[in-house]
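So the structure is just underneath, and the comments pick up after that.
With one protein chain held back, the other chains of the complex are shown just where they sit.
Right after this comes chain A.
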Amino acid sequence: MIFLVSQRHTGLAILLLSLMSGFNEDNKASHAQLSSQFFGDLLDSIIVDVASECHRIARLGLDRNLEEEEEELRLSAQARVRVADPSNSGESNSKYVVDIFGQTHPPVANEIFDCMNCGRSIMAGRFAPHLEKCMGKGRKARLKVTRSSTAVQNRYSQGSPVSTYSPYSNSTNTSRLSNGTSGVAGEEYSNGTFQEP
């Protein structure tokens, strides 16, 4: 409580005392009114601050960036709607899926280049299966022995049917072993001189 003692405030002190004397209803009403008034003042201050900030942005031309951001927001909202839309199901449009730049891509990549292993012209979408055959996973690949790899294979061939350190062992490995053949499928250093049954 601030007790104002100087002369000019005596009238005011009386006013305060009368307020404190407990006219509850009046107090509540005046409280409500004072509160609203005070809230209004706070709000006005904040409004002026917001207006001043917007004025500054406008005069300094900083709203150019804001417009671009708004455009981006709108476009991304549109895109999100399109993606979530069940009528654009992936299955029906799989051949002609449109990406965010509006381009369509064929389901199989069709750029052509040369395989660095065998030198043939290969289509990009078929490169992985080609490499499998070309570099040694498949049955036929093990027959394709080049001069340099022959020496390597001879050096590393163990002659043992089971190699626990094979990095490429897979299910066909066990099936071949059960057939009584030696060699480990998929291993790069498998001995190419073994004949297949």
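Convention: contacts are C-beta pairs under 8 Å (C-beta built on N, C-alpha and C of every residue); 3 or more make two chains touch, one makes a residue touch a chain; residues count from 1.
In the analysis below, contacts and distances are computed from a predicted model.
UniProt lists the omitted chain of the complex under the protein name "Transcription and mRNA export factor ENY2" (options: "Calcium homeostasis modulator protein 3", "Transcription and mRNA export factor ENY2", "Peripheral myelin protein 22" or "Phosphatidylinositol glycan anchor biosynthesis, class S"). Here one chain is not drawn; of A:Asp26, A:Glu53, A:Glu71 or A:Asp114, the residue touching it is A:Glu53. In the complete complex, the residue from A:Leu43, A:Ala79, A:Ile100 or A:Ala124 that touches the missing chain is A:Leu43. Touching the omitted chain from chain A are residues 1-2, 8-9, 11-12, 15-16, 19-20, 31-32, 34-56, 58-59, 61, 63, 66.
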